[in-house]
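Omission of a single protein chain aside, the complex is shown with its protein chains in their original locations.
We call the chains A, B, C and D, going by the order they appear; numbering starts again at 1 in every chain.
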Amino acid sequence: MDWLFFGEISLAGLAMGGLYALIALGFVIIYKATRVINFAIGEIMMFAAYLFLAFAGGMEISPWVAVPLAVLGGALLGGVIEKTMIRPMLGESPISVVMVTIGIASILVGLVELIWTADPQLLPSFLPREPVFIGELYLAPKIAYGFLIGMAMLILYLLYFRFSRGGVALRATASDQAAAYSMGINVRRVFNLAWVFGSLAASLAGILVAATGGLSPQFGIIGLSVLVVVIVGGLDSILGALIAGVFIGWLETVAGAYLGGEYRMPATFAVLAVILVFKPYGLFGTHEIERV
Amino acid sequence: QDKDPIVFGGSIPLSGVFAFAGIHLHAGLTDYTNWLNDQGGINGHPVEYVMEDTAYEVDRSVAAFKKISGNENLATYYGDSTGFMKAIAAEVNEMNSVLMSGASFATALTNNEQYPYQFIPGPNYSQMFGIILEYIASQGEEGDMPTVAFVYSDTEFGKDPIENGKARAAELGIEVVEEIVTKPGSVDVSAEVLKMRRARPDYVVFHGYVLSPINEFMVQMRQMGLDTQFMGTFWSSDKLIIDKMGEDADGYMGVMPYNYYDSEEGGPMLDALRAQAEKSDPEAGYRPTGYMQGWFNAMVWTEVVKRTLDAGKELTGDNMAEALASIKDWDTGGIIGIPVTVKDMSFPVGRIWRVNASEGRYEPVSDWIHLD
Amino acid sequence: MDAVLEVDNIEVVYNKTVQVLRGLSLRVPRGAIVALLGSNGAGKSTTLKSVSGLLSLEDGEVTAGDIRFNGQSLKGRPPEKMVRDGLFHVMEGRRVFEDLTVEENLVAATYALTGRGQGVGGGQEMVYDYFPRLKERRRQLAGYLSGGEQQMLALGRALIARPELIMLDEPSLGLAPLLVEEIFEIVARINREQGTAILLVEQNAAVSLAIASYGYIMENGKIVIDGPADKLTDNEDVREFYLGVGGKEGEARSYRDIKHYKRRKRWLS
Amino acid sequence: MRIGDAKQTYLADEAIWTSSTQKIWFALLLAVLLAFPFMASSYLLYLGCLVGIAVISTTGLNILTGYTGLISLGQAGFMGVGAYTVAWLSLNTGLPFPVTLLAAGLLAAAVGVLVGLPSLRVKGLYLAIATLAASVFLHFIFAEWEPVTGGMEGLSLEPAHLFGLEFRSDFAMYFIIVPLAVLALFGAKNLFRTRVGRAFIAIRDRDISAEILGIPLLKYKLMSFALSSFYAGIAGGLFAYFYRVVTPESFPLSMSIFYLAAVIVGGMGNLLGGVLGAAFMTLVPEALKLLTAVMTPIWPNAPVFMSPMLEIIFGALIVGFLIFEPHGLAEIWRRVRRFFHLWPFRS
């Protein structure tokens, strides 16, 4: 066995996994507050990436300004979506809301095609292009820096929810909206912030992923493949998103490298199946209370 | 004009994954039809082009076909995907009244028994690989052949020519040192690039992509100091690559059966095409290969219909297929640089072009290659 | 006397079709305990929900009348704002956050203090003082508490919020007799020590009339009879239908010999 | 305005149609369904067949997701199993369609049971993603098991046949698809007025209490999976006969989402809702294209501009309907009906 090769592959996988974790974070934050899997996450990522394209490519704003601008734009989009399309669904069954997010995904794809056409795009490069070497191991620069930026954001979120009341408000809202209101929790605001911060994480991930993989109106599909990550980690666990993201990224890459690209998905889904048998709520997900 | 119109139909992917090409196909078909009508149609018959958007989904393409074929007296039809071409085959065979071609260059469609009324307006994907491999072989010599790696997407489209391509490579004595399958579209390919770093192929042939991940392979492999030559098939050889990749695209090669819109070649039809394109949308400037493909499609339809009518025959599937098969040494007026002959319902011809990034266009690096 | 809550002739409709309240009025004097009694489905919980604004979550709407808290109309005020202004609704059926621990449930309640310039600390200790059992279970998920423990937690959350008016919806539901006493004593204590007014919805008429100074009885969406608690206790219908005291003698009726026919309530005739 | 009828027997009380008005309406509907293929254009006929297939599959998914509360994103995979079964059998054995369709249903049901096994422990959205995993595996098998599935190329098959009759055209297929769809609906309707259907609903509403009341959870969840996939298998089999070609890409994930959307937009746990949802999801994109057709003569570039617009409108319609009526089209339908029942006396 070629250990150097295995090392390099693993490193590439782990780095990609960091970005998965960041996308997963987008799912988790929104799920934590609303018990809804947001199927439009991929499209929000896409939208932010297009915004970046417009800022950095079209208007030629420096990437270091364009990235934050686009990320904020994505977050704002999340907030607007929540306010106009999710809020009226307050109190309805989560599955209906999930369906609404699917409708939103379709709207966003249409919008992007309308504004930026259906042509595939590449983002202007804004990350250093010199190869990164860790010891002898080569790592593509884009994913290396993408990983670092993503991790920084993840850890920020993790700390916030560990050490503030915010996490409690989020979970209380998810658990019982009416009761949360009666505690003085501004449920609408919690929903809104959850969407804003979820979309913020997703937007950053969107730009970083699009920077390595290119961009097109079908970009959003990546959101679906990250579902594996959130399920393995546990739908409402930020730590789970982090660990599962890195793990799934690694697994997928190694499976792809050694077995062939067509084995990437089956490999990760096989792991998902095995994990669910032993941990029905993922590695760190909250167990549903079962009482009579 | 009081003659019955001849109807060209189409299931066109104006939205969905293939929309980037569909929009230009549509423009090509539309412009050709308008141009043709300005010339007086086909033997005095006006031509109508009737289409619907399919979003590149098979069931919607089929729906569009049923709708259009139900309402119109269809002569020819443009199909947007291999899946559609296969799904509709049974029906088309039974109808025996429509000749079909489209965006798919799938190898299977050149099987005349299964698809007697469907043709390919260019070489099929296996033939494209053949042309590419022939070019590669011409760059080496007996006993010292270059090595090659295939990179293709995990789709029917992507896998289409691989078996034939490998067989052809073996015939030519070219070693396939690596074979990489990826998801289509936006994926991270760092791990695959690492495999390339070990395989060190002289040539990499991409198939089943439009843009990504070709750019990542090229950039990353060059960052690693490999001096591989990168090549791609029809849908991977559009100007898009230059527009989006800029300098990074320099040296990339593609196989293309038609002249590029901005090539230095000329010819009466190519000039007519440019004039019509300019007329219909003066702003648009360059027209992508999808446009050329749409135009050429309609040209072939016209030729087939004309030949059938000239022979005093009805426009049945059989008659049109026969007329198509009779095309031999046909001068396309500069769309294709040499006279072409139909073989197995396809036009097995092409040329290797190379990106000149500073000029921002493809330039020919080989002669026209006509497979026999 | 100055009223902390005034409900004026309100009408409530659910789903734009079902009318539940038909011109209901009541008032809660500052610092007083007022009981609201009534049979099942009379609309007691609906009344509380209209006050606290939670009605909108269930597709209900106040179509007429007015509600005033501290003299200010509550129309159009979002529910969380009222809580922060000091109007706390302890909902029917406890409604603890099941996936949160006991402690986190109490933390969630500190949101009620938002914008009041008070610290959020100290509240938990007070709650554990009143309900030592909760302290033992502080790290346990609230969903696994027994019914009574959950009721304590629900009350504990109200304590944390230091409100001016607590609306309690059936606090004795499912509680052991001793605990009912205990809880009512605590309610009385909160009322006395902190001057918190309390609007109490109860099925346990005996205890509620014992603690309250004034009582309302509602049926079918309106108040049918009201008065000072002592007066109500002596009312013959109240005695028969709410207190289970039969006949003139004032003897408690036994469940064993219940008549199979029923006397019509006077206020319905 | 309709007046309730008094029932003489419990049987009459539990009948599907409890009034003669309803019976007349149903007879009328059957007549329309029968006359339809003789009057419709080939395009409408094609759409009719598509809706029929969608109705069968949606009804199946509704049994599982709407009535049993087990969200599934595997429906396309199960349809694929049915389609490949039919394709393989018709290529290799030449059996007539009732046999191949039955086999398709049964094999899909067997796969469904396998996929349903984790459902005892895995719940809600977690289960949904687990079923998604199943459909990824199935897709993998379709694509890679070349000797049986024909790999990426897929399989082409001969038209359905029975007693020497060939069902080549859409016209002929209509007479297989629509009766089966009606039968599927009847089966489901019966199911939910008997013991097994009640058990499904009980599991959806409160699984633990249901178990304590005597319903073995695993058995009934698997039964629901089996039945739902059986329906999917039949629908997939019909799909195969209808298009006469089956490839792995015929059953993408988006198709599973399509069916879930049909169930939800139609109204979960409501058979009529499933029918409406299936029709909505199939027909609305087609109907929207009429818009383009209207605009093209005035504005030649309309198709290019309109197609993203249609995507936006389609998404907005789903969102709008759900916001307006989260319980789906069935609920809207009910409102409309109530309006007409009360009609002369409405204030």
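Please note the rule applied: a contact is a pair of C-beta atoms (placed from the backbone, for glycine too) under 8 Å apart; a residue touches a chain by one contact, two chains touch by 3 or more.
As a working rule, contacts and distances are computed from a predicted model.
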item	value
From "Nitrogen regulatory protein P-II", "Amino acid/amide ABC transporter ATP-binding protein 1, HAAT family", "Heme exporter protein C" or "NitT/TauT family transport system permease protein", the hidden chain's UniProt protein name	"Amino acid/amide ABC transporter ATP-binding protein 1, HAAT family"
Omitted chain's touching partners, listed by label	A, C, D
Residue, one of D:96, D:187, D:252 or D:320, that touches the chain absent here	D:187
Selected residue (touches chain absent from view) among D:80, D:197, D:233 or D:328	D:197
Residue of C:30, C:77 or C:133 touching the missing chain in the full complex	C:133
Residue of C:107, C:154 or C:205 in touch with the missing chain, whole complex considered	C:205
Which residue of C:23, C:122, C:177 or C:195 touches the chain not shown here	C:177
Hidden partner interface residues of chain A, rising order	292
Missing-partner contacts on chain C, residue numbers	37-41, 93, 133, 137, 140, 144-149, 151, 170, 173-182, 184-185, 188, 203, 205-207, 210-211, 213, 229-230, 241-244, 252-256, 258, 260, 262
Interface with the unshown chain - residue positions in chain D	10-11, 13-14, 187-188, 190-191, 193-199, 201-202, 204-206, 208-216, 223, 226-227, 269
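Quick note on the criterion: only the chains that are shown with their structure count from here on.
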item	value
Selected interface, A-D versus B-D, where C-beta contact pairs are more numerous	A-D
Distance from chain D to chain C - Cα centre to Cα centre, in angstrom	48
Gap in Å, rounded to a whole number, between the CA centres of chain C and chain B	75
Whole-Å gap between the CA centroids of chain A and chain D	32
Two or more partner chains touched - positions in chain B	15, 19, 23, 154
Set of all touching chain pairs, with the criterion as stated earlier	A-B, A-C, A-D, B-D
For the chain B and chain A complex, residues of the former touching the latter	15-17, 19-20, 22-23, 154, 180-183, 185-195, 197-198, 210-213, 215-216, 219-220, 223-224, 240, 244-245
Residues on chain A engaged by chain C in the complex (per definition of touch)	90-91, 165, 168-169, 171-172, 174-188, 286, 288-289, 291
Contact set on chain C toward chain A in their complex	52-54, 57-58, 78-80, 83-84, 88-91, 95-100, 104-105, 107-114, 141, 143-144, 157, 161
